[in-house]
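For this depiction, one protein chain was excluded, whereas all remaining protein chains were kept in their positions.
For clarity, chains are labelled A, B and C in written order, and residue numbers in each chain start from 1.
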Amino acid sequence: MNDSVQNFEAQNQAADWWRTEIIDMEPNKINFRGYPIEQLIGQISFVDMIWFMLTGAMPSKGEARLIEAALVAGVDHGPQAPSIAIARMAMTCGGSLNNALASAVNVLDDVHGGAGEQAMMLFQDIRWKVEQGLPMSEATREGLDKWRCEKGKIVPGFGHRFHTTDPRAPRLIGLVREAAGKGVVSGNIADIGAEIEKQLGESKSRNIPLNIDGATAVIFSELGLPAPLGRGLFCLSRSVGILAHAWEQQLQGGRNKGPLPKGWLWKYDGVPPRDFKSA
Amino acid sequence: MNDSVQNFEAQNQAADWWRTEIIDMEPNKINFRGYPIEQLIGQISFVDMIWFMLTGAMPSKGEARLIEAALVAGVDHGPQAPSIAIARMAMTCGGSLNNALASAVNVLDDVHGGAGEQAMMLFQDIRWKVEQGLPMSEATREGLDKWRCEKGKIVPGFGHRFHTTDPRAPRLIGLVREAAGKGVVSGNIADIGAEIEKQLGESKSRNIPLNIDGATAVIFSELGLPAPLGRGLFCLSRSVGILAHAWEQQLQGGRNKGPLPKGWLWKYDGVPPRDFKSA
Amino acid sequence: MNDSVQNFEAQNQAADWWRTEIIDMEPNKINFRGYPIEQLIGQISFVDMIWFMLTGAMPSKGEARLIEAALVAGVDHGPQAPSIAIARMAMTCGGSLNNALASAVNVLDDVHGGAGEQAMMLFQDIRWKVEQGLPMSEATREGLDKWRCEKGKIVPGFGHRFHTTDPRAPRLIGLVREAAGKGVVSGNIADIGAEIEKQLGESKSRNIPLNIDGATAVIFSELGLPAPLGRGLFCLSRSVGILAHAWEQQLQGGRNKGPLPKGWLWKYDGVPPRDFKSA
Partner (left out) sequence: MNDSVQNFEAQNQAADWWRTEIIDMEPNKINFRGYPIEQLIGQISFVDMIWFMLTGAMPSKGEARLIEAALVAGVDHGPQAPSIAIARMAMTCGGSLNNALASAVNVLDDVHGGAGEQAMMLFQDIRWKVEQGLPMSEATREGLDKWRCEKGKIVPGFGHRFHTTDPRAPRLIGLVREAAGKGVVSGNIADIGAEIEKQLGESKSRNIPLNIDGATAVIFSELGLPAPLGRGLFCLSRSVGILAHAWEQQLQGGRNKGPLPKGWLWKYDGVPPRDFKSA
C-alpha cells in the first residue's frame, strides 16, 4: 500500500475519535452544519444560532419568539439563589468573570435549575400516553402518580417557595397560546400543564400553579426539544444573571466575601472544647 | 427605641451585604432595574436582555444587530479548542450538561478567549490617546509599543494560528462600517483596528489581520462596553458551542473519553524503572 | 424584652443558618470539633486530619496505614484519563492551578471516579444481607443480581479496560488482610470482594478481578466510611495527580493545548457545504 496512505491511518483514527457534525474547518473556512459562518453573521439572531447549534434546525420566526421569551424569563432570581450568590462571592476571590461563571453554572443541577428538564420529562411522558389514546385527564393522573412514585412528592415545574403566582409563568403561557393560535405550536403541552395544575390543586387548600421552570418546559417541549437541552438552555439564560451580578460585585469591591456581613459568625453546635492527647 | 426597629437592624445589615441594583423581588413581583419581568418577556430579545442586564441600557435596533453578530460569530471553533474538547470529555464521565459547561467555561481565560478583553483594553488605550489629540497613527504606534513592553510580543486580536484570514472578522467589520454609515456607532475603533493591522504588517512578510477576538473587541468597544464584559460576552457565546458539543458527545456515547483514541498511550520520558527503597 | 436581645435574634437566625459541628472560631481561637488547631498541628498527620474532619474520629495507627495506602494508590492514571487531560489543557489557557484543579475534579463523576462510591454501596448491601443471616455466597449472588437489574451490567470495582490485573489492587488487599490479621479491621468486606470476583469469573473465559476502585472501596467500607465519602477521598487522591500534571504542563509551556497535535483536524461527518438563505 502507498506509504503516505499508511501514515494517514493513525491520523484518521484520531480524527474520527473527535468526529462531529457541528463544525467543519480548514484554514480560512468555518462551516456550521454546512453553512459558512460568514453567511450566518448578520443574517441570523443569537437565538437562531443557539437553536441551530443545539438541534440542527433553524427556528421559524414564531418559534424564535418563544425561545427568546423563555431565555429572557430565566436570567436571574436574585442573590438568594445559590448560583447568583456563588458568582458574587467568587468575584471577590481574585479570579475572572469566566471563573465566577463556571463556579456558579456548575450548581445549576437537579435541584437548582434542573427542574425544567424534569418537568419536560414529565410532560413528554404524559404526552406519550395521550398519543397512545388515553384521555388527557387519565394520562395526567397516571403520569403524576408514576412521577411521585419514582421521584418523590415534589412535582417539578409547579408551585414556588417564594411566589404564589410566579409573574413569569402566565406571561410565557400567554405567548404559547398566541403561538398555538397561529399554528406555530400545537398547544398540547400547554394543555397538559393546565391539567396538571388543576389536578395538583384538587386536594390542596391553595393552588399549585405552573412556575418558571414549568412554563419554559412547556415552551421547549412544544418545540420538540430533548429534555436535557432544556437544562442547557436554562444554563445559557441563567448565565446572563450570573455575569451581571458578578460584574456588579466586581464594581462594588470587597475581598473574600462570605455569605454573612463581615464579623458575623456561624453557630457552632459540636463537641465542646477539649484537649488533644495523641494516642 | 421601638423593639421591632431594633430587630430589623441586623436583618437590614444582611440585606445591605447582598445589595444590588439589578433585581428587586417580593412575592409575585420581579423587577429588573425597575421593569416588571412580565413587561419584558415577549417584548425584548434575549440579546436586548443580555445588554440590559450587563450595562443597564437597552440597545437600539442597530446596536442590537451588532451584538447579535458578535455573539453568533464566537460560538465554536471545533474540538481542537480546549474548551470544546473539555466539554466533550466531561460528558463521558457521568455528570450533567451544566457540569460539562462549567468545566469548559472555566478555561476561557486570558489565553483562550481572554484575547477579546485584552484587545478591547488596547483599543481603548489608543482611543484615549487620540482623544487627547495625538494623530491616529502616532497613538497606535505608542499603544502597540506600550502593550508589547508590558505584556509581551503577542498583540491580542490579530493574526491566527490557524487561519491566514479569519472568515469571521471581515464580515463583522463590514457590519460595523455599515452601522457607522447609519450613525449607530462612530467607526473610530474600526479605524484603530485597521491602523493596527497596517502597522503590524509593516515589518512582516505577511499580513497579521484582525481575527475573531479583535473583531468582536471592535464591536464591543464601539458600543462602549467595559473590557472585562467583553470576556463575559465571549463566555456566553462560546457556551453555545460548548453545549452543542457536549450534547452531541452524549448522543455519541463513550465512557471516560480521553484525548487520544482508546488504546493509544502517551510518551513517557522520565526516570527509567527503579526499585523503591524506603529510607 | 431587652432591646439588645431582640437585636440578636436576627443575627442568631443567620448564625443558625450556617451552623456546623466542624469548626468553632473566635478571634485568635480555632477549634476543630473541640480541639484547638495548635494542638493538632505537628501532632497528627494530614491523613489523620482528613479522616477526623470527614468522620469526627481520629483513626488508629493501623487504620491510618490503610487510608494512606488507598490515597497513595489513586493519585493518577495518566494523560488518557479525562481528569488529567483536562487539567493539562486548562493550564495552557491562562488560568491558575486552582482553576485547572477545579475543571478536572469536576469530572470525577459517576463514570470517572464514582465507581469507588458505587462499589462501596454494593459491598455494603451484600454485607447487610450477610448480617441478616444469608450465607456469603447467596448474599453475593443476590446483591449482584439486584445491582445489574437496577444499574446495568457494569459491576463497579471489578475488571479494567486497560489492565488485566490492576497492579494496585492486590497490594491494597494484601494490606487489608494484614490489618485484619492484627484486628484493625474485620476482613469481611475483603471476603465479599473475593466472592464477587469468584462469581464474576464463573461465566467468563477470563477473570474479572478487583480493580483500584474496588480495592479502595474495600478499605473504606472496612473502615465504616459512608459511600459518598469514598468518592470524596478519591477526589482528594486524584487531586494530587491533577496538580502534578497541571504543573508539569505549565513548565512544558504551550498555548490553548487541544487534545491532538497542532495542525491535526477532526473528522467532519455532517451536512455538506450549503448556502444559507434566510427565510
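Please note the rule applied: a residue touches a chain if its C-beta (ideal position, glycine included) is under 8 Å from a C-beta of that chain, and two chains touch if they have at least 3 such contacts.
This structure is a prediction, so every number in the text was calculated from the model and none was measured.
For the chain that does not appear, the touching partners among the shown chains are A, B, C. From the options A:T20, A:Q39 or A:T92, the residue with contact to the unseen chain in the full assembly is A:T92.
The set of chain A residues touching the chain not shown comprises 1, 3-4, 6-11, 14, 78-83, 85-86, 89-90, 92-95, 99, 102-104, 106-114, 161, 255-260, 262, 264-266. In the full complex, chain C touches the omitted chain through residues 13-14, 16-18, 20-23, 25, 27-30, 32, 36-38, 40-42, 44-50, 53-54, 65, 67-69, 71-73, 75-80, 85, 88, 96-99, 101-103, 105-110, 113-114, 162-168, 170-172, 174-175, 228-229, 231-232, 235-237, 239-241, 243-248, 250, 260-261, 264. In the full complex, the hidden chain is touched by chain B at residues 11-12, 14-16, 18-26, 31, 33-36, 39-40, 43-44, 56, 58, 60-61, 95, 99, 102-103, 106, 259-260, 264-276, 278-279.
Please note the rule applied: only the chains that are shown with their structure count from here on.
In this assembly, the C-alpha centroid of chain A lies 28 Å from the C-alpha centroid of chain C.
Chain centres here are Cα averages; for chain A and chain B they lie 21 Å apart.
Taken residue by residue, chain C touches two or more other chains at 11, 14, 95, 99, 102-103, 106, 259-260, 264-266, whereas all remaining positions touch fewer.
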